[in-house]
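Only one protein chain is missing; all other protein chains are in place.
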Amino acid sequence: MIGSGPIVIGQAAEFDYAGTQACKSLKEEGHEVVLINSNPATIMTDWNVADALYIEPLTPEFCERVIARERPDAVLPTLGGQTGLNLATELADRGVLETYGVRLLGTPLSAIRKAEDREEFRDLMRQIKEPVPESWIIESEAQLEAVLEVVPYPCIIRPAYTLGGTGGGIANTREELWETGRKGLKLSMRSQLMVERSLLGWKEVEYEVMRDSAGNCITVCNMENLDPMGVHTGDSIVVAPSQTLSDIEYHMLRTASLKIIQALGIEGGCNVQLAVNPDSFDYYVIEVNPRVSRSSALASKATGYPIARVAAKIAVGRTLDQIDNQVTGTTKACFEPALDYCVVKIPRWPFDKFATGDRNLFTQMKATGEVMAIDRTFESALMKAIRGLEVRSKDLRHPKTQAFTDEELRHAIGKPTDERLWALVEGLRRGWGVDEVNRLSRVDRWFLRKLAKLLAVEERLLAARTGSSEAVDALVSEAFLIGFPSVSIGALLGIDDDRLDPGFRAAAKGAIEAQKVLPVFKMVDTCAGEFESATPYYYGTFEDEDDAFAVASS
Amino acid sequence: MKPTVLVLGSGPIRIGQGIEFDYSCVHCIWALQELGYRAIIVNNNPETVSTDFDTGDGLYFEPVTLDDVMDVIAHENPIGVVVQFGGQTAINLAQGLHDRDVKILGTSESAIAAAEDRDLFERFMTKLGLPKPEGRAVRSLAQAEGVAGEIGYPVLVRPSFVLGGRAMEIVYDLDHLRAFYAEAEDANPGQPVLIDKYMLGKEAEVDVISDGVDTLVPGIMEHIERAGVHSGDSMAAYPAVTLSEAVQAQMVVAACRIARELGVKGLMNIQFVVEDDVAYVLEVNPRASRTVPYLSKVTGVPMVDLATRCMMGEKLRDLGYESGLWVLTGGPNPPAGPSHTPRAAGRILPEQAFVAGPVALPKPVVYAVKAPVFSFQKLRKVEPRLGPEMKSTGEILGIDNTYVAALYKALVASHIQFRGEGYVLMTVRDDDKPTGVAIARELVRNGKRLAATGGTHRALADARITAHRVNKIREGNPNLLDLILQGEVSLMINTPGTDRVAELEAAHIRRACIETGVPCVTSIDTAEAIAQAMELYADPSRAQVLRLQEYFTA
Partner (left out) sequence: MRYLLLSDGTVYSGAPLGADADAIGEVVFNTGMTGYQEVLSDPSYAGQIVLFTYPLIGNYGINADDFESARLQAAGVVVKEACDAPSNWRSTRLLHDLLKERGLVGIQGVDTRAITKRIRSGGVAMGMITDRNPEDAFGDLRAARTYDETDFVERVTTKSPYAWGYAGFERIDEPMAEYRRRLVVLDCGLKYNILRRFAALGCRSIVLPATTPADEVLGWEPDGVLFSPGPGDPARLPTIVQTARDLLGKTPIFGICLGNQILCQALGGRTFKLKFGHRGANHPVQDLRTGKVTITSQNHGYAVDPSSLPSGLAEVTQLNVNDGTVEGIRAKDFDATSIQYHPEAAPGPWDSRPYFAEFVEKMGAGRR
């Protein structure tokens, strides 16, 4: 097993999770695992996760020496992120695998190349009649210069073979294309990049799919990005499952994703990104990650389906119908999780540290981490995600966006940054309306209306400062139920605001204590309650029945 | 039914709070389970092992905020809560939980406060009579000016209760203080700002385990970069390479005394700065630090397991340990025993021996060097120079039986490699010129070509070292920027000065290195490490490749 090395933006803790699961999974299958990884901060480099542990630099030279010493039967590269994949490719190219008679497990390298090489990928998509946006492959500055006049602006620049889309960006003018394009050529391991039609404003939807060597394919999860196309999915607020796709759209895209994984011949997990026209059935295939990725970790936690564990078993030849679904213990890994809750992911960006950093979000990922929240309503899940970020803003208020002039705000709504969520809310707060904020941001109205709903509660809490205390009780209870934490309710009611009437403040404080609603905890069970399950994976929600008690007392 | 213990996770990965804390949380859960507890966790990071549904006995996927944690506590009624492994996220909840009558397991919330609250800490250190840099907590610029004037510039200015050195700066004069103060104050509103004498010495740190009476020091880590570079961004060697036995003895004694006096039950991290063979205590953190996984792996001491046992009331003596410094002795690894037994052969040099004075330390069995890894390529407009504010996103480990080999591995694994055959470009500030000359000599001896700007070039010429002279940007074309952009630089050594104008230019150059993929070293100490490792760069086969355990048996 090749690990993913140090944590960098675009390749974070998810590969420790994936790698640890994979090691366990392979040992379960009776294999002896040799692991190489340079990152000491991981569980996977623990004493007893692998059978033989090498904490050595992840360079082809050191990998070769490990292979020479351990003489493994096979290498599993698809669980170590882009680092693992690139290393395996290089070992194959240098003939190391052949010299030592090492098999490559999981997805064949040819499939990985097909997925990662833009031209090969596009050819394949054309063969299977899946639409890809118009694009140009550039391999030299001369070629770049040649297309400057041809390309439709704005266009997107995507360098091949880099981590998390490094060096990519959007160009609005020839000059920008020239500058970003040259940089991208340098950063690409293969000096290759793609310039393509911009699909700014289209919906971005992802499917996490799996395929085994027998050709069985399933979808683990689909996800809809709140941020429309143009922002790296690692920098997007993401919701699972999709919310604004009808059944036909959901399955049209699912079918396309499965067709792609089948055509590529992936053996394991794979992530397919699609752009969907918000006003028609048109869509384009944007990108495929032919391996376990950051999105896989998110999809695993969002559904309870252990993608890395299953991918490792597939790599050693198991088929989906032979692998147990650990969560239910009674069904097989060959099924598609059904969610009975809503999941919201928000990225965590480092701009609190890098105050001077460029906060604009493009196709190049900038987040160092992310939080996920689960609840039975979108509103509540979103509020949990926001307060879990541990940034200064704990709810929908943000001093910076609230201080914007209208002009600044309009700009902030239109241009994605780490603070755009609050800018969207502020636009609504200023009464611009869902349609106008949608026009500026292209964020789907469904999300904006949900924000407006939360905002309405915020506004009523603020207004209650001058109202009667009886009304406060009901309002506080309502605020709890829609997802406001008590600190936010207190702040909005002004319980610490000396200028307010002490009687009111005492009443408000009392209301928060009296109306405090305790959540019940429900189980993430992969099957929406259809099958009995004993996995103690819970999320809190304001509902009637508690799943956790039932398990604890049984 | 088993008693339940709640472990608080560390939330999203961010700079300063990375995957290391997840490692500690997971190990804590495993240790609790082994001790017969039902270990449950609250965390909201989907990328981690701690949020794998089969890690704990219960996973509550919720934000790690006081409100949400209290909801879980109301539901689960645990016998206590573990806050010391979840980074600042969890530690910050200690007081609030205590106020709500929740039992904090291990080190008490008052001990946590004593270490985090500047005034309490000041008094505490005075009481113990341990040396620390002169400094005070202030609440206004006027106070800050007074304190800085009294203790003399340069001073280190930073906010309190903030992890990862956010808004921390070395301030050289009054103007600088006035310019910077607001930022420090703003980083954690309502909390005091700390002003300390800035000491440019060697830094070192220890992570210790204490049961409140006895304290085990698994090892002392020496930072390669001197004070002024955040500990998370500096390379760190285990065991200490240049620290005298006298200074190491002071550290062991100080660590044992602080732990005993604070009543630490669990882990504690202490940062030291060494000047004139005196170890000054910079900081005490009564919780797991980011070096815990690293130190656990290179010393063979299962630190989190031991800390968890101490937290739950077991005594180090009953577990086969005593107060003192753990040293590796080499020889066969001990047979696999219970999880608290060491994984490598070693013994403890008892605390009493150190109290009496320097103790002869055995010849090290292994050397391990941790190095930071950065993500500057992903973050536009972020200045890559190292300073008191942490900027790295991850880390790697180099381990070998000689120091230079471990150093070499750490450098290579953190991507500090000569890029092609081009120049090593040096531009170092005046203080660094003597060291710079020595480094240059070593590089030339190993066949590297040098290029240097004015002052550095002169210093090299004076030492009869040949270097290609290049212009600074303001000196006209062609200049060093052109050299970099033309791909003729294989490594950049640039140590920033205090001249603001020169620094602006230097920042531009460093950024150019990042954009073009040229490794850029901004601390003279890192550069010195490269020079030390030159023989390995020339012949990497001198580094060993062994299973981790095999290094200990040498």
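A few comments on the model shown:
Chains: A and B, in written order; residue numbering restarts at 1 for each.
Operating definition for what follows: contacts are C-beta pairs under 8 Å (C-beta built on N, C-alpha and C of every residue); 3 or more make two chains touch, one makes a residue touch a chain.
Here the structure is a predicted model, which means the values were calculated and not measured.
Shown chains touched by the hidden chain across the complete assembly: A.
When the whole complex is considered, the residue among A:M383, A:C527 or A:A548 that touches the unshown chain is A:C527. Touching the chain that is not shown, out of A:F15, A:Y341 or A:W432: A:Y341 (per the contact rule at the top). Considering the full assembly, A:T377 is the residue among A:Q143, A:S191 or A:T377 that touches the omitted chain.
For the chain missing from the display, the contacting residue among A:Q143, A:S191, A:N216 or A:Q326 is A:N216, taking the whole complex into account.
Among A:I7, A:L258, A:L409 or A:L440, only A:L258 touches the chain left out of the display. Touch with the chain omitted from the figure is made, among A:E149, A:D279 or A:E407, by A:D279. Those residues of chain A that touch the chain absent from the view are 214-219, 241-252, 254-255, 258, 278-280, 319-321, 330-332, 334-342, 376-378, 444-446, 449, 522, 527-532, 543-545, 547.
FYI, only the chains that are shown with their structure count from here on.
Contacts from chain A toward chain B in the complex involve residues 5-10, 12-14, 16-17, 20-21, 38-43, 45-47, 52-59, 61-62, 65-66, 69, 164, 166-167, 183, 186-187, 294, 297-298, 300-302, 304, 306, 326-327, 345, 348, 350, 352-358, 364-366, 368-374, 384-385, 387-390, 394, 485-487, 518-519, 521, 524, 535-540, 546, 548-549, 552. Residue ranges of chain B in contact with chain A, taken from their complex: 1, 11-16, 18-20, 22-23, 26, 40, 44-49, 51-54, 56-68, 71-72, 74-76, 89, 164, 166, 183, 290, 293-294, 297-298, 343, 370, 373-375, 377-383, 389-391, 393-399, 409, 412-414, 515-517, 540, 545-549.
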